[in-house]
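Every protein chain except one is present and positioned as in the full complex.
Labels for the chains are A and B, by order of writing; each one numbers its residues from 1.
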Amino acid sequence: MRYALYLGCTIQSEQFGYEASVRETLPRLGIELEDMEGVSCCGFPALSSVSKVGWHYLSARNLAIAEDMGLAVLPLCNGCHLSFIETKHFLEKDPELKNIINMNLEKEGLNYRGDIRIVHLLEALHDEVGTQKISKKVVKPLGGIKLASHPGCHAIRPSDLQKVDDAENPQKLDDLIRALGAETFDYPEKIDCCGSQLAVTSGRVTLRIAGEKLQAVKSYGFDGLVTTCPFCFKMYDGRQRAIKGALKDASLDLPVFYYTQLLGLALGSDPKSLGLQMNQSPVGDLVERILEG
Amino acid sequence: MSSDINEIEVRFISRMLTRLVGEMNATVCEQCGKCSSACPVSKEIEGFNPRQLIAKVALGKIDELLRGDAIWTCTACLKCKERCPEDISPYDVILILRNLAYRAGYSYPAGYDDFIKGVKESGFISKPQAVRIRDDGKISRGDLGLPEVSGPGDLALFKVVIQGIIKAGREI
Partner (left out) sequence: MMDKPVIVIGGGVAGIQASLDLADRGLKVHLVEKSPSIGGVMAQLDKTFPTMDCSICILAPKMIECFRHPNITIHTLSQVKEVTGKEGNFDVKVLKEPRSVDASKCTGCGLCSEKCPTKVSDDWQKGLSERKAIYILFPQAVPLIANIDREHCLYFQKGICQVCSKVCPAGAIDYEQQPEEISLNVSSIIVATGFQELNPSELGEYGYGRYKDVITSMEFERLVCASGPTGGHLNRPSDGKHADRIAFVQCVGSRTHKKGYPYCSSVCCMYATKEAVLIKEHDPGSEVTIFYIDLKVFGQGFQQFVDRAKQHWGVEYVRGKPGEIRRNPLTKDLAIWYEDTMTGNVYEKEMDLVVLCTTMIARPGNRELAGVLGLKLDEWGFFKSKDPVRSPIETDVPGVFVCGCCHGPRDIPESVAEASATAACAAEVSRRCAS
């Protein structure tokens, strides 16, 4: 399995711990990742709210680059993933728009055909590699740790365009968590939004939305939260201190991980190669527990 | 046929808005309240209610919405779109209204200017930075052995194309 690895903006610039963990773990599962040259932002949410056409232009631009590579594209960010899916859908339905976009892409020597296959990380790991294969490669099972699955809104909705997982009852991330030897179970807030996009307008409300979910997760007895989206991660992990302040809840300390970081630990990788030093939430103890076995 | 994206944009948005208001959607809304009760923002902010927003669209109160804050308060969680029994999607309506508000010159959150500036300058909304690590100190891409970021090859050309797209009388 070979994919064109699309990183987007946030992962490259600051969430590169996620990138490191992906580069470290996926090849161990037989997935080859090829870097894309000349890419740009996917346009979501930067342009989507002010210029839909501009947004689709940016996404189509990146898809065109992947098409030229002759590979399926693997966007690591949920938002980029949805952006690509929606762009592909809209340009299919609107040939006039596709045409105009191609006329402009031509200036950079690019052309968007529309036959690109877009694969989410959950699909690559769960459907194409498979939980059985992953389990077999685990050398440090995460025994007994309870992890809350947070697939993120843009991995599962809208179900008319996304086929990554069931929109109301997603289980793929849960299966992947279990494949590492950890425990997980359903909880009411599982498919709730992290609130990131609202941060552009109202920081305080976003912190409340995100914080209430963290509090709920903690109340069910989970040891940590797992996600695959840099926006969600940044909110729950990077802004956890601000959340604690906004909710006046000093004891809200919840470890937050990218799935591939835990995957790496379970496969026996060095924690430093997984960017774990960059997690702002208190992951230290859990990581130690896992390493000691 | 001209490659004027601006013209296409106006037609594209108008087409979508007509579809949403006139042909099918907003007027088909039964005001059932599934969207508003699923919406995470409506639970926190009193002024934000996707059901009422659709009612306003159906009643033609578009200008009021374009001038207001409500359309910028959606967090794009897509639960409304997923659950609406009539396939209306307040989220998609909001996105179109945002585009129109921007074009009409009404106020919008400053954060979007930062995003656009970033995209124009480097192709991305933000440039690689040294990031704080949990214990102490900072770390950059190179420290983790990660390759350099590859942006648009001809940044000047890219900038021109993007600028052409985000015209609409806005100087950024």
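Assume contacts are C-beta pairs under 8 Å (C-beta built on N, C-alpha and C of every residue); 3 or more make two chains touch, one makes a residue touch a chain.
In this text the structure is predicted, and so the values were computed from the model without any measurement.
Undergrad: Can you tell me which of B:C32, B:A104 or B:L157 touches the chain that was removed from the display?
TA: Of the listed residues, the one touching the omitted chain is B:C32.
Undergrad: In terms of residues, what is the contact footprint of the unshown chain on chain B?
TA: Missing-chain contacts on chain B: residues 30-39, 42-43, 49, 51-52, 79, 82-87.
Undergrad: Go through chain A and note every residue touching the omitted chain.
TA: These residues of chain A touch the chain that is not shown: 166-169, 185-189, 219-221.
Keep in mind that, in the parts below, only the chains that are shown with their structure count from here on.
Undergrad: Between chain A and chain B, what distance separates the C-alpha centroids? Give it in angstrom.
TA: 20
Undergrad: Which residues of chain B touch chain A once you look at their complex with the stated criterion?
TA: 1, 3, 5, 8-9, 12-13, 40-41, 44-45, 69, 72-79, 81-82, 89, 95-96, 98-99, 102, 108-109, 111-112, 115-116, 118-119, 123-129, 131-135, 139, 141, 144-147, 149-154, 157-158, 161-162, 164-166, 168
Undergrad: Please output the residues of chain A touching chain B within their complex, sorted ascending.
TA: 8-10, 12-14, 16-17, 19-20, 23, 35-41, 43, 45-54, 57-58, 94, 96-97, 99-100, 103-104, 107-108, 153-154, 157-159, 167-168, 191-193, 195-202, 205-206, 208-209, 273, 275, 277-280, 283-284
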